[in-house]
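A single protein chain has been removed from this complex, and every other one stays in its place.
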Amino acid sequence: MATRLAETAEHSSPEEFKKHLGKYYVVFVALLCLTAITVGVSYLRLNRPLAITVALIIATVKAGMVAGVFMHLISEKKVIFAVLILTAAFFLLVLLLPSFTTFESSAV
Amino acid sequence: MDETKYGFWFPPDVSVHGRQIDSLINIVHWFMLLLFVGWGAFFVYCLIKYRARPGHTASYLPPKAQFTKVIEVGVIVIEVLLLFGFSTPVWFRYKNHPPTEKDALVVKLVAEQFAWNFQYAGKDGKFGKTAEANISADNPVGLDAEDPDGKDDIITVNQFHVPVNKPVIVQISSKDVIHSFNIPVLRVKQDAVPGARIPIWFQATQAGHFELGCAQLCGLGHYRMRADVLIDTPEDYAKWLAESAPPPAEQPTSAAPENPQSAPQK
Amino acid sequence: MSVHAVHPADAAIPHTVEPHPVTGIPNPKFGIWLFLASEVMLFGALFSSYVLIRTQAPHWPPEGGLSSEILNVPLATLNTAVLITSSITMVLAWASCKMGRIDRFRLWMGCTIGLAFVFLIIKYFEYTDKFHHGHFPAFNNFYAVYFTLTGLHGLHVIGGIIVNTFLLTIGTRLWKTDPEQFTNRVENAGLYWHFVDLVWIFLFPSLYLL
Partner (left out) sequence: MSASTTHGHAAAAHAHDAGHGHHELPFWRKYIFSVDHKVIGVQYAVSALVFLFFGFCLMMLLRWQLAYPGQPLPVIGKLLSESTMPGGVMAPEFYNQLGAMHGTIMVFMGIVPLAVGGFGNYVVPLQIGAPDMAFPRLNMASYWAFLPGGILMLLGFVAPGGAAQSGWTSYPPLSDIATTGQTIWLLAMVLLITSSLLGSINFIVTIVQLRAKGLTFFRMPFFVHAQFVTSFLLLLAFPPLEAASVMQLMDRLAGTSFFLPSGLVISGEQLHVAGGGSPLLWQHLFWFLAHPEVYVLILPAMGIIAEVIANNTRKPLWGYRLLVYSAIFLGFMSFVVWAHHMFMTGMGTTMSTFFQTTTMIISIPSVVILTCFIMSLYGGAIRFTVPMLFATAFLPMFAIGGLTGLPLGLTASDIYLHDTFYVIGHFHYVVAPGTIFALFAGIYYWYPKVTGKQMNQTLGKIHFWVSFICINGIFMPMFWQGMAGLSRRLYDPTIYAHGRAVQSLNVLISWSAWGLAIAQLPFIWNFFSSLRRPKAAENPWQATTLEWAAPSPPPHGNFVTPPVVYRDPYEYSVPGKAKDFSPQFAAGEA
C-alpha cells in the first residue's frame, strides 16, 4: 500500500524518492549560509539604499528557494501560478502606493 | 448674511477659481443627462416594443448593433476630454501655481475639536513661533510668549477676516483629529490633518459675510464647528487689523477677543 | 472498498483527494494556496505600514542609534536558523509519509513542533528583555512596529503548532484508512509552515538588520 502511494507523486518508488531528498538538504545548508551572509553584510554598515537592496536580494533568494523547493512551486500547476502572480501584483500595490502618495503629499 | 442667494443648486460663487469648478460640474452634468436620456429613451422603447404579448416571440439571434461600439468610444472620448481637458489642468494650476507669499495674505489655521483658530502675522509680517506645549484655553494656537515676532500676532477664533480681491494662503493644520476646512461659496475644501500643515489658496471677488463649516466627522460637536467668513473691503480690513492688533509690547499675552466657544469637550 | 472515514458531507465532494483532471490539484491544496495568498496580502499591508511610518519618521529608530543595536541580532539569527531547520524537518516529515514510513513521520513532525517551541521561547526571552527595559510597544513607533509584526508572526507560529500537533496525534488515525489524504494534509500543513518561515525570512532583515 505504501509503495503504490509513492507512485502517485512524480517519483517512482521509495528508493527513487529517497534520491530526491538530497536537494532538500542542499537547500537547507544554502539557507543557513545566506542567513549568515546577510547578518555579516549588516555589520559592514553599508549606506542606506545599498544595505536595503543587498538585504532584499538575499531575502528574495532565500524565499525563492523555500517556495521553489520546499513548497514544490517549481513543479506546481498553472492555476496556482495564476493566483500567485495576481497576489504578487496586488502585494506590490499595497506595499508601495500608500508610501508614494504620502511622500508626494503637498503638506508643508 | 443674505439668505435669499442660497437655493437648491450652487450657492453664490465669490472666488476667482470657483468659476472653473462650477463650469466643470455643469459640463459633467450635461454629459450625464445626455447619456441618461439617451439610454432611458432606448430602454423605455425596448420595454414597450418587446413586451411579451400574444403572437410576439423573442428572437434568438442578437441584433447586429454597431452603434453600441460608437457610444462606447464616445463615452471614452468624452471622459478623456473631461479628465485631461478640464479636471487635471484646473487641479495642476491650483496645486502647482499658488500665489507667492510676498503678495498674498498668509494665515495660519489650527483646527480643534469644534473651533477654528486663525493666526495672522500682524504688522511685522512675521508669525510668532507656536508649540503644542503651551496650548491652553486662552492660548489656542500655543503662541510662544517670549518670541518678539509673536507680540503683534492676531489670534481669532471662528472669525476669518479676509481682504477682497487679494490672494489669501491658508496653512491648515489640526491639533487633535481630522477636520476639513470647507467654504462652499469660495469653492474651497481641504482636510485639516493633524501632524501636517497643508496650504491652500483662494482669491475672493466679492465682499460679504459667509460661512465656514467642517466637512469631516470630528466628534460630537462636528455640526456646530462653524466660523464666520468676513470678506472685507480694503478699508474695513485695515480698520479691523488696527482694532484687533494687540496693544504694543507691555501686554505679553495676545489680547485675543474672548473665546466665544466654551471649553471644547472631547 | 473502504469508504472515507471523513465527515459524510466530504465523502460526496469530488477531488477531495484525487487531483482534478484539468487543474491537476486536489481541492485542499488549492484552498491552502488561496489562504496563503490572503496571508501575503495581510503581511503586505503590515510591511506597507512599516515602510510608510519609517520613511515619514525624521530618523529611525526614533531614539537614535541603529535597529541592530537596539534589537538582539545574534539571538534573532539563531531564531532564523531554528525556523529554517523546522522547515527542513517539516519537509522530511512529508517525505516520510511519501515513503510510507509513519514512524519517521512522527520523529520529524515531533522535531518540527519542538523547534517551533524553541522559536517561541527565544521570542519570549527577547520580549521580556525589552519589557525589563520598559520598552513596551507604546514606547515609540519602532517598538510598536517590532512588537506588532513579530507578535502577529508569533501567532501564526502558534497556529502552525496547533495544526501540526493535531496531525501528530489525533490526525494519524486517518493514516490507517486513507494514507493518501493524510499525506496531502501533511503537505498542506507543510505549505503553511514554509510560508510562516518565508515571512520570517523577510521580517528578520527588515526589522533587525536595516
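In order of appearance the chains are A, B and C, and numbering begins at 1 in each one.
As a convention for this text, a contact is a pair of C-beta atoms (placed from the backbone, for glycine too) under 8 Å apart; a residue touches a chain by one contact, two chains touch by 3 or more.
Just so it is clear, the model here is predicted, and its values are computed rather than measured.
Here the chain not displayed is in touch, across the complete complex, with A, B, C. Note on the undisplayed chain: of the listed residues B:16, B:104, B:177 or B:207, the one touching it is B:177.
Interface residues of chain A with the unshown chain, by the touch rule above, are 1, 4, 79, 86-87, 90, 93-94, 97-98, 100-102, 104-107.
Residues of chain C that touch the chain left out of the display are 1-4, 7-18, 20, 23, 27-28, 30-31, 34-35, 37-39, 41-46, 48-49, 52-53, 56-57, 62, 136-141, 143-145, 147-148, 152, 178, 180. Mapped onto chain B, contacts with the missing chain fall at residues 1, 3, 6-11, 20-22, 24-25, 28-29, 31-32, 35-36, 39-40, 42-43, 46-47, 50-53, 56-63, 65, 68, 71-72, 75-76, 79-80, 82-83, 86-88, 90-92, 94-96, 112-113, 132-133, 135-137, 142, 175-178, 180, 182, 184, 187-191, 193-196, 198, 211, 213-224, 226, 263-266.
In the analysis below, only the chains that are shown with their structure count from here on.
By the count of C-beta pairs in contact, the leading chain pair is A-C. Our note on geometry: chain A versus chain C, Cα centroid distance of 14 Å, whole angstroms. Averaging Cα coordinates per chain places chain A and chain B 49 Å apart. The set of chain B residues touching two or more other chains is empty.
Residues of chain C in contact with at least two other chains: none.
Across the interface of their complex, chain A is touched by residues 95, 171, 193, 196-199 of chain B. For chain A in complex with chain B, the residues that touch the partner chain are 105-108. In the complex of the two chains, the chain C residues touching chain A come out as 23-25, 29-30, 33-34, 37, 40-41, 44-45, 47-48, 51-52, 55-56, 68, 73, 77, 80-81, 84-85, 87-88, 90-92, 95, 98-101, 179-180, 183, 190-191, 194-195, 197-198, 201-202, 204-206, 208-210.
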